[in-house]
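FYI, not all chains are in this one, though none of them got moved.
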Amino acid sequence: MTAAPRVAYFNGRFMPEREVLIPYRDLSALRGYGAFDLTRTFHGRAFRLKEHVERLYRSLRYLDIDCGLPFDEMMALSEETLDRNRPLLTERDDYWIGQRISAGVQAIGDEGWDHVGPNVIIECCPLPIARRAHLFRDGIQVVTPATPRTPARALSPRAKMNQYLNMILAGNDVKRLNPNAWALLLDETGNLAEGEGNNIFLVSGGVLLTPRSQNILPGISRATVIEIAGSLGIEVRETDLDLYDAAVADEMFIASTSLCLCPVSSFNGRRIGTAIPGPVTQRLTAGYIDMVGCDFVQQHLSWLQ
Amino acid sequence: MTAAPRVAYFNGRFMPEREVLIPYRDLSALRGYGAFDLTRTFHGRAFRLKEHVERLYRSLRYLDIDCGLPFDEMMALSEETLDRNRPLLTERDDYWIGQRISAGVQAIGDEGWDHVGPNVIIECCPLPIARRAHLFRDGIQVVTPATPRTPARALSPRAKMNQYLNMILAGNDVKRLNPNAWALLLDETGNLAEGEGNNIFLVSGGVLLTPRSQNILPGISRATVIEIAGSLGIEVRETDLDLYDAAVADEMFIASTSLCLCPVSSFNGRRIGTAIPGPVTQRLTAGYIDMVGCDFVQQHLSWLQ
Amino acid sequence: MTAAPRVAYFNGRFMPEREVLIPYRDLSALRGYGAFDLTRTFHGRAFRLKEHVERLYRSLRYLDIDCGLPFDEMMALSEETLDRNRPLLTERDDYWIGQRISAGVQAIGDEGWDHVGPNVIIECCPLPIARRAHLFRDGIQVVTPATPRTPARALSPRAKMNQYLNMILAGNDVKRLNPNAWALLLDETGNLAEGEGNNIFLVSGGVLLTPRSQNILPGISRATVIEIAGSLGIEVRETDLDLYDAAVADEMFIASTSLCLCPVSSFNGRRIGTAIPGPVTQRLTAGYIDMVGCDFVQQHLSWLQ
């Protein structure tokens, strides 16, 4: 097989992705000791890269990792990585720009590795637009697993780091029952928390509701939705929400970097609303498309033909 | 620098450790989605390898990872890895034999990597005997951080997996105050749980006390200590223990694969007992040395001269 | 339609079931303020009726209900109800004998009802043997919902009373995803608790494991299984069990009054064990059949032909 021509930044150099290999004793692999962030492009342009990189640096600070690159350099290298890979994009595709930083290599010291400090990788990863296209047509099937989100006092969900087993195992439990289901974890009090890489929104009586930000990764897309709602005059409440709220909601949608916002069709098997998307979701979607200058819904749906 | 001559098993082949490099999008690195186990050698012979590999397979089962190797083959390959590296050992050294299994590579598919299934690595890692020698002379300084151990309902501590940030961040908080301190995390109820890779034992009124096994990784060394105590007629209780128990304990020690058992000299800065090791710890240490056929205390102390 | 010829005891009289009608303001209907118990027959003979009625009287005591009947009379009336309905049984059927006691009627007093004290009903309800026959062939599919069992400090699960919405709603969430699934609720700590009217057993390393009795309704069948295990020399532990235990279990089964014990084939979609039933489950089943003098497995399977 010919390897993809995409290049990634790896500890100071750009190289084909296939050559980005890390010592097996890198702490991200041994211990999950690393942080990352992902920014989406629209028509090949990064959206809110600065907010994502700021969050990355907060994650690194929480994790006590000094990646060795100043903020501005990380920004510039991210843009450069995108510049180098942009020519490979077609109209129908877009990228995640990912920065991935490990805490370094836990080496004995005699293995012969030439770099044991933090591994810094910047990549462009094609978005799974075709694979997820049906979600914009059919809506997402959300299911709450029995496993709660790790409580913030044990490890803060507000840092984006390589610790996903809580969410992965919860997701596996759900996917074994329904391979199309997306897990939405509750927090330990029974309130809606978050999915793996996404935030939940409810619409009830015309008001937009979303969980408070302390026990979740407060997404940039979540903030964007709230901002758009504000500009559209839709009331927003960040508050504790539970299964009762979900049962009586009129509409529901998921916000994430890659999907922006995408309707939910059922919650624990209960049909949500009557149309996909519902009217408020539709207004917010239109506002989002306006803001990013890219009809991401159409971008997805075009793959279904 | 000349690389160490140790070899490791990597997806079907033996090779120098320096060549064991994994794609940066391996799930162990991206998500901490992997499991491992470590067995100690004494005089170059593995101790209770079977128990460790059984625990590894339970961890894999919990994580839904099929490593592709049957149990017996994993045993044989582990022994073979040891056989190949044993000649490099001196009298004063020993190994951890480590099996490390990832959930595979989250690849787009076009990167050109030739293996995207679970990465299977078996290695021999020299024990840090010299670096930790002083612990057997001075005892370990144990400190309880404010961060509790992740509760089992979010992610079971009984699986040995690549998810250490809860313990690492808690340990960082302690080590910034005292670089020699070892963090011992409490569980969410305030009971003693475990340290990063070790179990705690208290001696009070001649009785050996250790936390119950549900919220900790129940170590093979922990089980060995309990077995030895039984054979010595020392009463053992697996029970809830808290800061009051620690404050009034007569002796305290840590059990881990590499250290076997090692005395604790202070707990949250309070001196524990009057001698290092205390009398019951000493009896258990002697029993442990007998069982494994290696004076691991002397092995450590010899490095101090 | 011709009504069934079964008769029930209702406040002092025996009458056709169809005539057992209660004022809509009976507290069992208004508030769920009532208690009940169900005993199984084997070949038309009640098994451990005394234990069930004793549990009923403990439930009534907890609920502050004085049903007006002394214990012995309740026993005698239950046997009489069975005697009157036994002729209707065939070889392939059996009954639940149910006692149902409300706290009385919350009446204004002028409605004209002639009885406003506790309503006392004793009935014989045919077991759904045909409908559940496949479970003994295929095993039960157990799923843990996100809703935890009501904690004992709010309302003790040890009383058998008319308050099932916690379990029913949790069960609905599961059944919407898989109509054949049986919900097994966790307690608030994430430990396995109970299903609606059934208890869970795990077999791990030859040891029989089941949740402790404080946060569940400790079934008479559960006690019977434990007793049989004892007589067969199988070690039993009543202890905290969680999703890790379930993931690594060798066998699993459900105990309930009607099913006695019935194998579990999957847990959250993971296949359990390799045979249905597993070897320990099989021995316990054989012991149970011996004890009750009725091959309840065959009784079920016979309906599949």
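First chain written, first letter: the chains are A, B and C, and each begins at residue 1.
FYI, contacts are C-beta pairs under 8 Å (C-beta built on N, C-alpha and C of every residue); 3 or more make two chains touch, one makes a residue touch a chain.
Given the structure is predicted, the values throughout are model-derived calculations rather than measurements.
Colleague: If you can see 3 copies, how many does the complete assembly in this structure contain?
Modeller: 6
In this section, only the chains that are shown with their structure count from here on.
Colleague: Which chains are joined by the largest number of contacting C-beta pairs?
Modeller: Here the largest contact count links A-B.
Colleague: In angstrom, rounded to a whole number, how far apart do the mean CA points of chain A and chain B lie?
Modeller: Using C-alpha averages as centres, the distance is 33 Å.
Colleague: Find every residue in chain B that makes contact with two or more other chains and list them.
Modeller: Answer for chain B, listing residues that touch two or more other chains: 62, 64, 151, 153-154.
Colleague: Sort out for me which residues of chain C touch chain A in the complex.
Modeller: 143-148, 173, 176-178, 181, 186, 190, 243, 268-270
Colleague: Would you tell me which residues of chain B are touching chain A in their complex?
Modeller: Residue positions touching the partner: 1-4, 6, 8, 10, 16-18, 20-24, 26, 28-34, 36, 62-64, 100, 102, 108, 110-113, 119, 121, 123, 125-126, 147-151, 153-155, 161-166, 168-169, 172, 188.
Colleague: What part of chain B is in contact with chain C in the complex they form?
Modeller: Interface residues on chain B, with respect to chain C: 58, 61-62, 64, 151-154, 156, 158-159, 214.
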